[in-house]
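Chains shown are a subset, placed as in the full complex.
Labels run A, B and C following the written order; every chain starts at residue 1.
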Amino acid sequence: MRAVRVHEYHSDPRIDDIPEPTIQGPMDVIVRVGGAGVCRTDLHILEGQWAAAMGPELPYVIGHENAGWVHEVGPGVTNVAPGDTVILHPAPSCGLCRACRAGKDMHCTNNFFPGLSNNDGGMAEYLRTTARACVKLDPSTNPADVAALADAGITAYHAVRKSIPLLYPGTTAVVQGAGGLGHIGIQCLVALTATRVVVVDRNPDALALAAKLGADETVVADGTHVDAVKDLTGGAGADVVFDFVAEQGAENDGWNMTARDGSYYVIGYGGELHIPTLDIISTERNIIGNIVGTYNDLAELMVLAQAGKVSLHTVQYPLDRAVEALHDLDAGRVRGRAILVP
Amino acid sequence: MRAVRVHEYHSDPRIDDIPEPTIQGPMDVIVRVGGAGVCRTDLHILEGQWAAAMGPELPYVIGHENAGWVHEVGPGVTNVAPGDTVILHPAPSCGLCRACRAGKDMHCTNNFFPGLSNNDGGMAEYLRTTARACVKLDPSTNPADVAALADAGITAYHAVRKSIPLLYPGTTAVVQGAGGLGHIGIQCLVALTATRVVVVDRNPDALALAAKLGADETVVADGTHVDAVKDLTGGAGADVVFDFVAEQGAENDGWNMTARDGSYYVIGYGGELHIPTLDIISTERNIIGNIVGTYNDLAELMVLAQAGKVSLHTVQYPLDRAVEALHDLDAGRVRGRAILVP
Amino acid sequence: MRAVRVHEYHSDPRIDDIPEPTIQGPMDVIVRVGGAGVCRTDLHILEGQWAAAMGPELPYVIGHENAGWVHEVGPGVTNVAPGDTVILHPAPSCGLCRACRAGKDMHCTNNFFPGLSNNDGGMAEYLRTTARACVKLDPSTNPADVAALADAGITAYHAVRKSIPLLYPGTTAVVQGAGGLGHIGIQCLVALTATRVVVVDRNPDALALAAKLGADETVVADGTHVDAVKDLTGGAGADVVFDFVAEQGAENDGWNMTARDGSYYVIGYGGELHIPTLDIISTERNIIGNIVGTYNDLAELMVLAQAGKVSLHTVQYPLDRAVEALHDLDAGRVRGRAILVP
């Protein structure tokens, strides 16, 4: 089969012809890929930024945002069968550790991350995953339309879902960064809460789209945006700030626009917080980490997607043009999410 | 191997010599039984009360409260290995349905209940269960000492754990029924909360033991006990009532001793509630169902047990004297819990 | 001033000319009534059904669903000033007991209920309440437009808000009884969750309106409705059932259409539940009481109302035609809510 493989860091990946993956354990599932999202993390992988943390042996197949059709299942698999349309949780979990038994797949002590850890990913014709990663979809779903929700979507949904108890009517939520994840975050906020949604971004076009998706207020991140959020909230700041940027100073802006008794949700990364402990206690504010999401988060998000409440603009590229898609993403030429289609 | 099998209802079970169970699926685990609790539910099975609901083909092996040592594992099992000491969640769950993915094993849409459903139980030398039912114990643990926690224990723990947010200092909890489950419930309340614990039972000996285990107040259930609980709470009633009886009128007593804005936890069964909806809304009281518990509930309870915070008096019987143990239980001659030891 | 007073039970009230209420304590507030809702409870009061529970001395002014303008305040009042537009929590609370300190106004041990307890209500030109009952509104609000939210609205909102954690995407909620409260409940569910909303009512017109308000499915309560709900949920039943009827058998229907691990919310009243404790524990279902709501519930609901997300059809009657309004309500001639306007 054809597959997009990294051979060395700081170089383009290559389209190789490699053997199809095979069932290795009783819970394994082979999926025929219908769509594989191209993510900024793929660019970071190519730059070698994940080499130390994940340590994959090169060459390996990238692609961690996948949907498709079940092709073959191991002897212990009971939840899906060949032919089923599925979207895949990015990190198949063991189902046996404490975290799994509490539903926290992303904290499984035995999970793996195809396309990121030392396991082939989904920019290929076929992918090996496990039964516990498969969310069954309506057969009429086109996998390429939803693949981007497997990683970008679940991450935004997870953060918003955790915040629901904080966002009762009369509160204000800020979404900082109205890119792919931010747009999904806005739609999730609108679907799941009645909070007022304020979106902050440098890009007026992104803000225009945010307004269409239901943002109540938009603020250009031009250096006066912390004050603008304060003005919109009677000086108090936002009850919850979702920071999809969290680098280049946005992280301290995000903290500074968080209200007393409020919570600053970190979702993006790259920057560094510098916060006096006095600021934390005198206002009793919280800083909340967020990473991917649970299997049930993804299943719930698919309910929203199939009801038309969450969608993401996508641009399809044939698998053979994967390098072009990566270059386009790097150059800022992709609107929404690039999806590879075998 | 020897096994205690029901051949027909309304008759004593027999000790048969049958083949050992074998691995049937990749996640299966064969356990050498070290202790099998004898439960009132076993008497109900023999009376045919569960025939319709569970429909086991006769003859079959009873025993749903088991601990022992891992004997053999299927090819997909990674959490336990032969020789490990384990206590078994009574209802092996699939790990793939929504309930399992939320950690709610007892609501698994595919679980089974060895010894109760159409699957052989643990009153035998060996038992077939699955990897997801095995809680690994310190190797020094004697399975016969803890087996009773696998069903009686988890059920009491589950109810108490759910109530923790309601039982802050200054509240009152009533435990109605200080038998095996009730005694575990009392110990869990003492270990997990600082609530005042009031125990209600007909039997003064049971109340004396309750006081030793940490009950703050004991009340004889002599017909004045609802008033007695009211008196102990300034007329208000208890914030949470745990009803381990829930039959023969206790269920209405339990409801009547529940305070405004309080919750009545049903754990026992057999009776019928008769409650005007006006009584429910005018006081905003809740009635909370409770059934078994999650895998993590059992794992947490074992932490308490191994720290000496929860224990249950047991009486051991050799497996061959299972019928005697059942007769003793039926006749009220067992103090604590009868445990069959192969 | 003119006021609608009950002089004897089983008779129409009379429009009397009585002195205006005066400030009696430092936190008192006199409100010029702008709208007073006519509620089914007022009919029950006239029938003497509340005489024993509330014991008001006759004659007294009824009307417990009120909005208007602040007319005069006691020396300790700091949150409102004469001229402010306000909607009134129906049960002014003390602010000093444990329940108040936890935000649970409806469980205040010292609250009173003007129009129901031995305190004059709002079917009059002026009403005495306290600072803690006043929710300040945008000055442009017409009190007559929102008065019905003070009791009918808060009650529906309170129940829905409590259920939010249970109603994630993929769940089903049933609203049984699509009258005034039910219609507000539907709108609150749509605003605050992404659950699927199924509405059950005998009246096809009410169902048609429910669909307009956002119900996903409607079911005629014709005796097959429990089965219909089961069919709509793959046989499982609803995760949450909101029973705004809870009499004449609806209460047992509501319980029977509640899914395993689900919750049956009682809001209406008049009937009696008959439930074997075995049914409660074997499915781990809950029965949840609901009464009025908190001050913050009312404040949050007003945010929804002012954003146009919750509204209720009203029919205005001049105060002098109060008896006609009561007769119309009794005869089923009122669509939505009758509001008296002084």
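Odds and ends about this structure:
FYI, a residue touches a chain if its C-beta (ideal position, glycine included) is under 8 Å from a C-beta of that chain, and two chains touch if they have at least 3 such contacts.
Note that the structure is predicted; figures quoted are calculated from it, not measured.
Here 3 copies of the chain are placed, and the complete complex recorded in this file has 4 of them.
Going forward, only the chains that are shown with their structure count from here on.
Look at the contact of subunit A with subunit C and you find the same residues on each copy: over half of the numbers used there are shared. If you average the CA atoms of subunit A and of subunit C, the two centres end up 42 Å from each other. Contact with two or more other chains is made by residues 98 of subunit B. The residues of subunit B lying in touch with subunit C in their complex are 98-99, 104, 106-107, 170, 243, 246-247, 251, 260-261, 266-278, 280-291.
By the touch rule above, subunit A contacts subunit B in their complex via residues 25-27, 74-76, 78-79, 94-98, 100-103, 105, 110, 131-132, 294-296, 299. Chain contact summary for the complex, subunit A toward subunit C: residues 161, 164-165, 168-170, 191-194, 296, 299-301, 303-304, 307, 309.
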